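Missing here: one protein chain of the complex. Every other protein chain is in place.
Chain lettering (A, B and C) follows the sequence in which the chains are written, and residue indices restart at 1 in each chain.
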Amino acid sequence: MDFREKMDEKFIGVLTDFMQSQSEESLYAAQQFSRLALEHKIPPEEIVNLQKSAMQELMPDLPPEVWHSFDILLEVMTAYGFAFREYQSLIDTQKEFKNEMEIASSVQETLLGTSVPTIDGLEIGALSVPAKQMNGDYFHFVHDGDHSVNVAIADVIGKGIPAALCMSMIKYAMDSLPEYRKDPSAVLGSLNRVVEQNVDDSMFITMFYGMYELKNHMLHFSSAGHEPGFFYSKQLDEFLDLEARGLLLGVDKDTTYKRYEQQVEIGDMIILMSDGVTECRTDEGFIERETLVSFINNYIDLPPQEIVNKIFRDLEKLQHFQLRDDFTLIIMKRVK
Amino acid sequence: MDFREKMDEKFIGVLTDFMQSQSEESLYAAQQFSRLALEHKIPPEEIVNLQKSAMQELMPDLPPEVWHSFDILLEVMTAYGFAFREYQSLIDTQKEFKNEMEIASSVQETLLGTSVPTIDGLEIGALSVPAKQMNGDYFHFVHDGDHSVNVAIADVIGKGIPAALCMSMIKYAMDSLPEYRKDPSAVLGSLNRVVEQNVDDSMFITMFYGMYELKNHMLHFSSAGHEPGFFYSKQLDEFLDLEARGLLLGVDKDTTYKRYEQQVEIGDMIILMSDGVTECRTDEGFIERETLVSFINNYIDLPPQEIVNKIFRDLEKLQHFQLRDDFTLIIMKRVK
Amino acid sequence: MEIQSCVTILNEWDIVAARQLGRNVAKELGFGTVDQARITTAISELARNIYLYAGQGQLCIDRLNEQGKTGLRIIAIDEGPGIPDIRKVMEDGFSTSGGLGAGLPGVRRLMDDFNIDSNPGEGTDIRATKWLR
Partner (left out) sequence: MEIQSCVTILNEWDIVAARQLGRNVAKELGFGTVDQARITTAISELARNIYLYAGQGQLCIDRLNEQGKTGLRIIAIDEGPGIPDIRKVMEDGFSTSGGLGAGLPGVRRLMDDFNIDSNPGEGTDIRATKWLR
């Protein structure tokens, strides 16, 4: 450690210089010194000792009370040194944890295996960004040949790792229900029973399930307490709520889900989201659904994936880059 | 904040006292002071300022260089104050994280839902302790009426959250294979295909699967690269390896698993474990399997659950209470 | 009411000039010695980021007087490469690690108010305020 050896000398240099000049330049030198000291993990009690030794060398004839005062400072700073060492070890823990979370989030991606299908005549944009490393939101597309495109969007109440664990269960439950895949109300009914049986009583899941029929461009959908989406009608140039009623998954095993329908014309858009999109807390409180609509309107002529990306970036900024909830936004646009 | 207001006064008191007495008692008072200062999150630059103000009051006639030296110390400690604030915020992050992990680990417990069956004539002890909060080991018993008790023990290569995510998948895969449940080699074969398809190429799982037939006390078993267990023969008073060959789950989707057999007499024990039990790193390196055997021998007349608990406690101590890997130990003893 | 003074940051000497400016204003406005040192350290961090990662930029000090409250705002603006992932920078940086943006979370914790805006290829605009108590 080169710095450790020269530390005394450097410190004395800075100190002498400041005693002579009292200049900002030499205070800057002191800050540079402290930066190096921190990088080399020099605990604060050693800095006090440096100070004392330097003064003993520079001004050996000071009254004994001055040296005593350094002893007291040394005693106090030794306790701060405890905190400083703990700080170093917390940084290591934190790095290890970040590293683990990165692996976990890539494992989650592989397990959930979500991808956006390419479909002639239907442009799809989708983005899901976790507030922390692990995502408690989930979306999933199933492209069923020429017949339909099915889309699921779900949100575990709660965030982070517990939510992510739940979500991986939902994924497996969905995979093992292929026969019901086509009917939104049946899908939600089955998943509701799985969640009710397997998950903690305190965990609930909201889900929107839609089946878009490719032949007649009819969207069939059901919702289990999920944030309502929007339907954009090109002809009316208006955004309508994609309202659907239904209880959260996991509350009551006997609940049933109503099925709704929406005819989709050329230029129309289906906009699905998790509550993390609207419950975006800014300096002025949560944004309103109308605010979101106005954002979408700004980009309405762009391809869906770009709209989605730009809206995320805008909302991220509004929140000073601190997401409070997982963000998921899906836009499906019929183009022919 | 009461302390903040009286801080100057208190510090001057400690300082004056030490200048007069230079006693250990008054250094102890300084340490008590620093404990309070830390509890009240007083950053280190404020301590330096306290020192400077106190000295200005107590010894106003010191040469100006002394005050300059305090200015330099203040500058250096301000940078340490950055680190100190970061420390406070890391503590908060850490607490939040611990909290999240506690929820996650209880979610995991509910999801995995492992319990030890009570069976007439067969005593079972089982303990699984994660090295971190989340467990990447897994064990599972299925008690199939009068016919058999099946036991699975598995270990994801890797620890922590990513491993836990994988394990929840394995659990669902096992739940959806009820028809194969009875045959160890078929169970491992199926799970191998699931893992191969769904999991990251870098993740592998070792698993031991055993079926204990209750009528003829025959243990049928297969292993996917799992740490070999022990078979304790009462008659021979000897521990034998429960050797079984087989590839890790997830390596090659076409691999098959051989089925082995072991006759179990009254007083015999089946001892299953994860490598976290033997790969327990002590001051003298890893413990040997013989060491483990000698530990078990110490407690051999106790009920299996007590043996398992005591061995965990012994190994925990040997490792100075820092587990490097998840620990899982199962002992099944035929008592009649 | 705002009165602004600026220093153009081109080299390390300019960091010292920015510090000096900030310290003078802080003293003038009545901030105590400890706060002066803190404000100066924050200025150092921001000026150094400009110097190291943008090459050049401006560091300005505003005197604030709003609703009877007196305050000081540091504004650091550059047209450098910008920060691609602000969320990550604001989370990850450890003050002791060096590196781009390492000091930003530290500056945020030190000041009463902190705002950052950055666009890749366009530059970065950071505003941090401290109020006199």
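Throughout what follows, a contact is a pair of C-beta atoms (placed from the backbone, for glycine too) under 8 Å apart; a residue touches a chain by one contact, two chains touch by 3 or more.
This is a predicted model, so every value here is computed, not measured.
Engineer: Based on the whole complex, identify which of B:25, B:61, B:120 or B:254 touches the chain you can't see.
Structural biologist: Once the missing chain is taken into account, the touching residue is B:25.
Engineer: Out of A:7, A:54 or A:74, point to the residue that touches the absent chain in the complete complex.
Structural biologist: Once the missing chain is taken into account, the touching residue is A:74.
Engineer: Pick out the residues on chain A that sit against the missing chain.
Structural biologist: 45-46, 49, 52, 71, 74-75, 78-79, 81-83, 85-86, 89
Engineer: Give me the chain B residues in contact with the hidden chain, please.
Structural biologist: Touching the chain left out of view, chain B contributes residues 24-25, 27-28, 31, 35, 38-39, 41, 91, 98, 316-317, 320-323.
Everything below uses one rule, namely that only the chains that are shown with their structure count from here on.
Engineer: Would you kindly tell me how far, in whole Å, the mean C-alpha position of chain C lies from that of chain B?
Structural biologist: From the centre of chain B to the centre of chain C is 43 Å.
Engineer: Would you kindly tell me how far, in whole Å, the mean C-alpha position of chain C lies from that of chain A?
Structural biologist: Their C-alpha centroids are separated by 27 Å.
Engineer: Send over the residues of chain B in touch with two or more other chains.
Structural biologist: Residues 71, 75, 78-79, 83, 86 of chain B each touch two or more of the other chains.
Engineer: Would you give the residues of chain C that are in contact with at least 2 other chains, written as numbers and ranges?
Structural biologist: 40-41, 94-96, in rising order.
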